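All protein chains but one are shown in place.
Here the chain labels run A and B in written order, and each chain numbers its own residues starting at 1.
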Amino acid sequence: MSIATPTFDTHGPEAGARSEDYLWTLNFGPQHPATHTTLRLVLKLDGERVVDAMPEMGYLHSGFEKIGEHLTFNQYVTVTDRMNYISPMANNVAWHHAVETLLGIQLTPRCTYIRTIIAELARISDHLLSNGAVGLDTGAFTFFLYGFYQREVIYDIFETLCGARFTTSYTRVGGVSHDFTPLVIEKIRAFIRTFPKTLDDMERLLTRNRIFVDRTKGVGLLSKEEATNGSASGPVARASGVTRDLRKDEPYLAYGDLDFQVCCASAGDCYSRYLVRMQEMRESLKLVAQALENLPSGEVNVSIDQRVARPTKQQVYSSIEGTISHFELSMANRGFEVPYEESYAAIEAPNGELGFYIVGDGTENAYRARCRPPSVPHFALFPQLIRGHTLSDVVAVLGSLNIIAAELDR
Amino acid sequence: MAVMPSGSGGRIELPENVVVSRLDALANWCRKNSLWPMPFSTACCGIELMATGAAKHDLARFGAEVFRFSPRQCDLMIVAGRVVMKMLPVLQRIWQQMHEPKWCISMGACASTGGVFDTYAVVQGIDRFIPVDMYVPGCPPRPEQLIQAIIDLQDKIQREGTITGREFDTVGRQLRKRALVEITGHAAIDASRNPVLQRELAAAAEAITSRT
Partner (left out) sequence: MPFTPPSVDDVLAGLTDRFGTLDASVYRGQTRVVVPADLSFDALAWLKERGFDLLVDVTCVDYLEYRDAKHRYGLVYLLASTTTNQRLTVRVFVDDPDPTVRSVVSLWAGANWLEREVWDLFGIRFTGHPDLRRLVMPEEFTAHPLRKDYPLQGRGERHNFPVITRDHS
C-alpha cells in the first residue's frame, strides 16, 4: 500500500538523517473497533505523532445507486433504510422528498408534520449514537450505555408506528405507510417528558469531564474556510462556524412553521462537534414537541384523485376511485406520471446535507438515483484534521466526524 | 453429562463428589460457556449487534459478551452485515487468524444470502467462501434472534463437539455450496494469474464430473 506522494516537513532529529527514515506506516482498519464500521486508514507515524493519513473507502460499496435504477420509487425506500443505518427514518424522508420534488407532488399538512417529527426523532437517535461513540472511544462507556438506552426508546416508538424497530421503510410517495395512532403519540409524549432528564445526566457525565475535554478540545481543528472548501455540511460544518442549515435556509416539510435555533460553534474541534450535537438534540426535542402539539388533522396521504399514494383498504373496498387508483398503481407503467426531467432535492439529515439527484425517464424506476452522501466530504477531510496529532486522537476525530460506512460507500 | 452411578455392578467405588463424564463432553461444556465473539460488523446488523451487547438485551446473561476485536483471542466470528468484494479478502484473512476451535455466525440476510443487494459488488452469502455454522434470518435480525442463535450454537457445540475437532471435517458439505460452478461457465474470469483459483476450478470441475 503506498501513500499518495506524502509531503513531509524536514525536521530530522539528527543532521544528515532524512525524516522519512524515522517514519513508519500503520494500517488502521478496515476491521477495527474504533472505526465502528468498515473504514480504512493508512497512517504515517513519526513515533506517536501522525504525519499523514490516507483514508480509503469502498469496503462496503454495495451498488446502491445501481440498484436504484432497477427498483420503483416506492420499493427503493427499503434500500435507503440501509444507507445511513443509524438514522433510517431521515433517509426515508430524504428519498421521498426528492421523488416528490421530481414528480411535483404537494404533501398534505399532516404528512409534512409527521415526517418532520420522525426526521427529528431520527436526528436524536443518530446524535445519541455518534456522541456515544465518541465517548466510547475516549473511554466513557457509561455515557454510551445511557445513549443506547434512549435509542431503544426511540426504536420502540418506531416499532409501534410502522412495525419495524430499525429498518423502517416508513415513507411512501405522497405520504407515509401508517398514520400516527394515539398510542404512538402517547409514546412520543412520554419520550419528550423523560428524555431531557437523561440528556442532563449525559451532559453531567461528559461535558465537563476533565479526561474527555482533554482528549477532544483542540483536537481535529477544521477552519470555516476549509469546511466550505471541502464541501462539509451538517454538524461538522456548523461546529466550524458555517451557519448553513437546510432546515432554515431552504425550509422544507414543516420547518418553516416551527421555532428552533441553528446550533453553531466556532472552534471547529472535536469538542465543539460534540457540543453542537448535544445542543441539536435539545432543539430537535423542541421541534418534536411543537410539531406534535400542532399536528394537523385530516388525511395523511395525498388525495386518491392524484393517483400517487396507495389508497387505504377502506378506500379500495368502498369507493370506485379507490379501486381504480389501487389498480392503476399496482400495474406496471400505469402509476405515476414521471417526466423526462431531472431534479435534486436535499434535506438536512443528522449527518449533513443528504440529497438525491433523480433522473426520470417516464417509468416508475429512476433512470439514475444519485445519493449525495454527507459522509464522503467529511472522510476526505480527515487527513487535514489529524495531521500533527497523536495516534490516540485518531479515534476521537473519527468518532466526531460520525462517518457511516454504508452511506459513505453506498 | 453422562454420569456413571457409583457402586453399580461391582465396579470401582467413586467418592460422592466425583463425576465421571466423557472428555469430549467436558471440553464441549467448557467451550460452549466461554464463547468469545469477534464482531465482524460491517453494516446495519452491526448496530443490532451493539444493541444486543448494550443495556436492554444484555448478552452477558448468556456467557458470550466478551467481545474481543483481535481475532487471535476469539473463537466465534459474528459476521454482521453485507460483505462486498473489497471486504471479502479481509474477512477470509481474519477467519484464518482465529484459533481452532472456531465457529461462525452469519447474522442477517445480507451475510447469509446477499439479501436485497443482488448487485455487482456484494458477495451472495459468505458461506460460499468461508464455513458458517449458524444463520440468523432477518434484515436486520432483532437482538433476541441473535441471542437465540448463540444459544443454539452452544447447544450444537455440546451435542456435536469432539475434543479433537472431528466434527469440522466437512469437505463434502462445503463442496456443494461452492460458487465456482457459477464461475466456470463464464469467460470473463481470468484464472491464469491465480494459482489458488486454478486449483479450485480444477477441483470443482472434477466434482461436477464425478457427480454426473
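The rule is short, and it goes like this: a contact is a pair of C-beta atoms (placed from the backbone, for glycine too) under 8 Å apart; a residue touches a chain by one contact, two chains touch by 3 or more.
Since this is a predicted model, take the numbers as computed values, not measurements.
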Out of A:46, A:152, A:250 or A:299, which is the one that touches the chain we can't see?
A:250
Looking at the full complex, which residue from B:47, B:64, B:109 or B:122 touches the chain that isn't shown here?
B:122
Pick out the residues on chain A that sit against the missing chain.
4-5, 57-58, 61, 63, 65-67, 69-70, 101-102, 104, 226, 228-232, 242-244, 249-250, 340-344, 346, 353, 355, 357, 359, 361-362, 367-368, 370, 372, 376-377, 379-380, 409-410
To test your reading of the contact rule: which positions on chain B touch the chain that is missing from view?
84-86, 88-89, 92, 95-96, 98, 100, 102, 118-124, 128-131, 168-171, 174, 178-180, 182-183, 186, 188-189, 194, 196-197, 200
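Definition applied: only the chains that are shown with their structure count from here on.
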Residue numbers on chain B that touch chain A, as the complex places them:
39-44, 46-48, 50-51, 54-56, 69, 81-82, 84-87, 90, 94, 116-117, 119-122, 139-140, 142
Chain B touches which residues of chain A in the complex?
30-33, 36-38, 58-63, 66-67, 78-79, 81-82, 85-86, 129, 144-145, 148-149, 151-152, 165-167, 405-406, 409
